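Here the complex is missing one protein chain, while the rest keep their positions.
Up next, chain A:
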Amino acid sequence: MLKILIPTLFLLPTTWLTSSKWLWPTALTQSMLIALGSITWLNNTTDTGWTALNSYIGTDPLSTPLLVLSCWLLPLMLLASQNHLSSEPINRQRMYITLLATLQLFLILAFGATEMIMFYVMFEATLIPTLLVITRWGNQTERLNAGTYFLFYTLAGSLPLLVALLMLQNNTGTLSLLIIPYAKPLLLMPFGSKIWWAACMIAFLVKMPLYGMHLWLPKAHVEAPVAGSMVLAAVLLKLGGYGMMRLMIVLDPLSKEMVYPFIVLALWGVIMTGSICLRQTDLKSLIAYSSVSHMGLVAGGILIQTPWGFTGALILMIAHGLASSALFCLANTNYERTHSRTMLLARGLQIALPLMTTWWFIASLANLALPPLPNLMGELMILTSLFNWSAWTLILTGIGTLITAAYSLYMFLMSQRGPLPQHMLALPPSYTREHLLMALHLIPLLLIILKPALLWGWFAC
């Protein structure tokens, strides 16, 4: 754990001490080395599953994939931001890298925390760099509004969690993730326990986001610069899913009846946000809404609490993290060329940027869950476990997959196929940097096909 944490911490001196010429290559190399180092976590050999640094930080099969994903994303964010920051003064560039590195530090500590309060603190701490990335580095004035939405939705959702955790600490005497599954369940008055259950869950459901509490997400995604969108889609949303999986164990007897409204909302959200995607004109907003729709499935999978549900949710979280981050990068390549997010203005790009079309195609296929991509494995597992819970859910999830296919391919057709419009005849070509960026997103996704068991959390055999 330290061999990742310390280099991450040392990203800050690296950023400020290297000469301006070597700033980006050095930061990129160091973060890439960290990411490669973090892969060794996947080799989990202990019996309990926990590999602990001390009693506060450790990894287990559930957190490892998410940790690796958050380490993997930093070099990609740096690659993606390089172009749009090149016109900024050098110290602002350094500041930006510092922000991203701090975010990674908080994320590692959040996913690595074995103490719930520490998880909570880090969960909140990630808000700060993200807020700065959105409100300082966004492009339009609406970014301020988006920042407010982002901050207040998350804060308002997560403050009850603090109270709930303190109550739990008072009653059971521990908040350690290693011990708490064995502690005796918290017994409260019937009504009080329901409120407590909700307090524990709402924070994460807002973060996921569950349909109905998702307004901050499209706004934040649309206004954030590319690195912000990437990390939001790929990792920050997954904090919600991760937290839910962790807390679900504690909430056990209550969850059985409490989850109904949330599952209904999640599955209904899959359809509603999917159909919003069908009418989107704004590329980034489309990808953001598609995230809401996929995270609805994840929420459903977690809430029914079966092994398949958890496993599927974890796989889908990782796979969706890579796929949607890839889509945001692709949207950014369009944005850097046309300076507009409007889909109507960037069409027929296959003729201008043929290799980009390949990336678009693979990323769209990943988004619509083509077998044997891990996205499909995750969706299939969640669908199966939901079907097992109630056969009727298949109507909602089935329509959901249909709509997902429709808007993913609509996005692909709109942006890549057809004749090239007149105003786009003088596009800069695609850079190797962009291809590398896409390859680093999609190759891990393809490699996971060969060994999906890495992402199976507790239930890997």
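In the analysis below, a residue touches a chain if its C-beta (ideal position, glycine included) is under 8 Å from a C-beta of that chain, and two chains touch if they have at least 3 such contacts; residues count from 1.
The rule we apply is simple: contacts and distances are computed from a predicted model.
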* **From "Lysine-specific demethylase 8", "Transmembrane channel-like protein", "NADH-ubiquinone oxidoreductase chain 5" or "Geranylgeranyl transferase type-2 subunit alpha", the hidden chain's UniProt protein name** => "NADH-ubiquinone oxidoreductase chain 5"
* Asked: Considering the whole complex, which of A:L53, A:V163, A:L215 or A:L355 touches the chain not shown?
  -> A:L215
* Can you work out which residue in A:G192, A:P253, A:G398 or A:P428 touches the chain that's missing from view? => A:G398
* **Residue of A:H84, A:R136 or A:R417 touching the missing chain in the full complex** => A:R417
* Structure fact -> From A:W308, A:Y335 or A:W360, the answer for touching the chain not displayed is A:W308
* Selected from A:F152, A:Y260 or A:Y431 as touching the chain missing from the view -> A:F152
* Structure fact -> On chain A, the omitted chain is touched by residues 149, 152-153, 212, 215, 272-273, 275-279, 307-308, 311, 348, 350, 365, 370-372, 376-377, 380-381, 383-384, 387-388, 391, 394, 398-399, 401-403, 405-406, 409-410, 413, 416-419, 452-453, 456, 459, 461
